[in-house]
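Let me begin by handing over the structure; questions about it come next.
With one protein chain withheld, the remaining protein chains of the complex are depicted in position.
Entry: chain A
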Amino acid sequence: MSIFILIASLIGGVLLSAQSSVNGSFSSKAGTLESAFLTFITGGMMLFIIVLFFGTGNFLSFLEAPGWQLSAVWFGVGYLFLTILTVPKIGVIAANLSAIIGQLSTGMLIDNFGWFGGMQISFDLKRLLALGLMLIALWLIYQANIKDRKQALEAT
């Protein structure tokens, strides 16, 4: 079962990467906030129709959900805001790779303590090793991206 979830998450990442290219092209003409707004409003409209026909929960019960759960939306918006803030200062490559480090370590931290009512998965040697390999991989990607940028600059 969980292998399917793993593959689905990989595909989720693939789509997210495609989204960032699509939105990148759109935002170069329309603007960053405009691009984010379009993503949210079109996503909302499509999901509304999907929930109308296939929703098994109760959408309106979000009104009774505790505020800390509803605050999730601010973390999503916070990500957008911080990205808009950091990219011009440290560059898109460093900003993205730093965000990934933050994302992975926080994910394992949440698992380790079972925060926010999720399942508890202890941080063990395997996970430490996995995080280390991930850091080396990110460092390699960073080096390759720096080389690519130098080459692109020389070409112009």
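The rule is simple: contacts are C-beta pairs under 8 Å (C-beta built on N, C-alpha and C of every residue); 3 or more make two chains touch, one makes a residue touch a chain; residues count from 1.
Basically, contacts and distances are computed from a predicted model.
The complex appears with one chain absent; UniProt names that chain "EamA-like transporter family protein" among the candidates "4Fe-4S ferredoxin", "4Fe-4S dicluster containing protein", "Multiple sugar transport system permease protein" or "EamA-like transporter family protein". Although one chain is hidden here, its contacts on chain A can still be listed: residues 1-2, 5-6, 8-27, 29-48, 50-51, 54-59, 61-62, 65, 68-73, 75-79, 82-83, 85-86, 89-90, 94-95, 98-108, 110-111, 115-119, 121, 126-127, 129-131, 133-134, 136-138, 140-141, 143-144, 147-148, 152.
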